[in-house]
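For this depiction, one protein chain was excluded, whereas all remaining protein chains were kept in their positions.
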Amino acid sequence: MILEARDVRQLYGDFCALDGVSLAVEPGQVVSIIGPNGAGKSTLINVLTGLLRPTQGAVRFKGRDIRGIGPVRLAQLGLARSFQLVQIFPDLTVRETLQAAVVSRLGRGRRFLASLATDREVARDAERVAELFGLAGHLASRARTLPQGDKKLLDVASAFALRPEAILLDEPTSGVSTRDKTAVMEMLVRASRGVGIETILLVEHDMDIVFAYSDRIVALQQGRVLADTTPEGLRRNEALVAAVVGRLPGTGAFREPAP
Amino acid sequence: MTRAAAGPLAAVLVVAVAFPHVAPAYHVTLMLPFMAYGIALLGLNLLFGYTGLVSFGHALFLGIGAYTGAFLTTHSKIRSLEVILVVAMLAAAIVAAPVGALCVRYVKIYFGMLTLAFGMLFYTFVLKFYHLTGGDEGMPFVRPTLLGLPLASLSKTAYLIGPFYYYSLALLVLAAVVMWRIVHSPFGLCLRTVRDNPLKAESLGVSVPRYRWYAFLTSAVYAAAGGVLLATPTGNVDPTLAYWTHSGNLVFMTLLGGFASFFGPILGAFVFIYLQDTVMSVFPYWRLVFGVILAALVIFAPTGLAGLIARPAGSSRR
Partner (left out) sequence: MRVAHVVNVLMGGVFHAAILFLVAAGLQVVFGVQKIFNLACGSFYALGAYVGVWAVQLFVQGGGPPAFFIVPLVLGGLLAGLIGIVVERGLLRFIYDRDETFQLLLTFAVVLMLEDLIRMTWGTAPTSTAGLYLIYGQVRLLGAAIPTYNLIVIGASLGIAIGIGWLLTRTAFGRVIRAAAENREMAEALGVDMRFVYVRVFTLGCTLGTLGGALVIPSTAAMSEMGVELIVEAFAVVVIGGLGSMRGALAGALVVGLLRAVAIALYPALEMLLIYLIVIAVLVLRPRGLFGKAATA
């Protein structure tokens, strides 16, 4: 188990955002977390990425307690994330963005008199990641000048450049047209292999993607885990499908119930 | 360093070196506070332009540098400017460590207010404890020796426009070279990530408060060196060095030259000093003029002179 949450409860005053959520992620798996808005996905993500210390329960990464340790420590431990709302460094170039991640990974952030430009290891690694994401042609462009889709890719690419053991992708295909979603996912899968990421936590709304790429699906509803099973297992359970997905496969694209 | 920039830079250096031999003494002495501010601003801009934090209390460290020098030369036999500089920079680092640790946990307006408070705290302390510090009359800063050279026979002016000028220039160049390395290092890159998007920076493993603190420390050390050089020509230090409006002027100079460029702040210091001198000679109300200039800068040209030079078509938003 590389990442596990056990009986996590998160209370905001009287409001219970997470009510005894447990999940376990094995290394090498792609686990999707689905659920309507308000189901507690964001809260769970913040708990899993060390931003929020849960009111109750345990959260472990590689066996270590990571409750509320913050994104910095977590990134150093080997768990990275990308963001639902694209997060980039507006005034840095694509190259610099990726180099920043590599510098952080290699622990060279405190080298204040060394020259960044002549650090070939950093440069090469950044370029490699850029190639995996199709950004090699944009290395010199400032991040704020990129088209929205490329900004999203850069957000994910820089997280990948940390070469984490596990990564949480928060709606990586949101904002991408349906036609391109599969292409993006293929790129992400290939890139993760190229960079050595074994475990992916995927938060997604697009059911086609979820069913096509997940080893396991965890469905959240109102702060509780409604289902934690394989795509097949989910498909077979009609009641579950109706509750979570809304329609059966084969009758058109999956749609989630309205929030 | 781009080819395009290297040429003009070399030319500027040549002029700077030749200056005392061709220009009247008055203008040469005017260069001295410019160089002192130049060093201080290189540090301030690491905090402002490269890390995104605006300090309204940076004169605190100028004051620490100046008062360290005054203390050493008045109360002890130490006259060596090298020793004074080292002690001043150490003192600044020692003060900046806890102050910075406190301040960098806050951003924008709260950071500005906290730094302002610390600056005024130092000002008030120095003002009130006049037994130690001479209160509002200040303390003398006896002429320091440079590299142990026998210069005592020189008149004050000859000392200032001669050996002290070149000493300051060398220090400015050294400070600039070191800052250039810092800014173009992996560390500098991390600072810029902190500036551009703290949330994303943290997700990449860059501790935002830690790096802001490093920037704060470095800028404090630079400011102290500048403070020492600032006080030497006047031969006296007084509390107004640490007053909040002095900090405001430091930010003004940085903005004037352009915080988005490496040499901008130095340019800003130069223009500020010379403009102030020019204006004061015809019109005693230089603050009015400068207030108008600052307002115009903020509204029309926030990237400063360097920004205008680099991009003449309109001002760009930061």
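To keep things simple, chains are lettered A and B as they appear, and every chain counts its residues starting from 1.
Rule of thumb we're sticking to: a contact is a pair of C-beta atoms (placed from the backbone, for glycine too) under 8 Å apart; a residue touches a chain by one contact, two chains touch by 3 or more.
Keep in mind the model is a prediction, meaning the values are calculated, not measured.
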item	value
Chains in view that touch the one left out, judged over the entire complex	B
Residue of B:25, B:90, B:295 or B:309 in touch with the missing chain, whole complex considered	B:295
Chain not shown, touching residues in subunit B	54, 56, 102, 105-110, 112-114, 116-118, 120-121, 124-125, 128-129, 243-245, 248, 251-252, 255, 285-288, 290-292, 294-295, 298-299, 302, 317-318
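Throughout what follows, only the chains that are shown with their structure count from here on.
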item	value
Subunit A-subunit B separation of Cα centroids, rounded to whole Å	44
Touch list for subunit A against partner subunit B, complex	70-72, 75-76, 80-81, 83, 87-92, 96-97, 99-101, 103-105, 108-117, 119, 122, 155, 158-159, 162
Residue ranges of subunit B in contact with subunit A within the complex	178, 181-182, 184-190, 192-193, 195-197, 199-208, 211, 214, 218
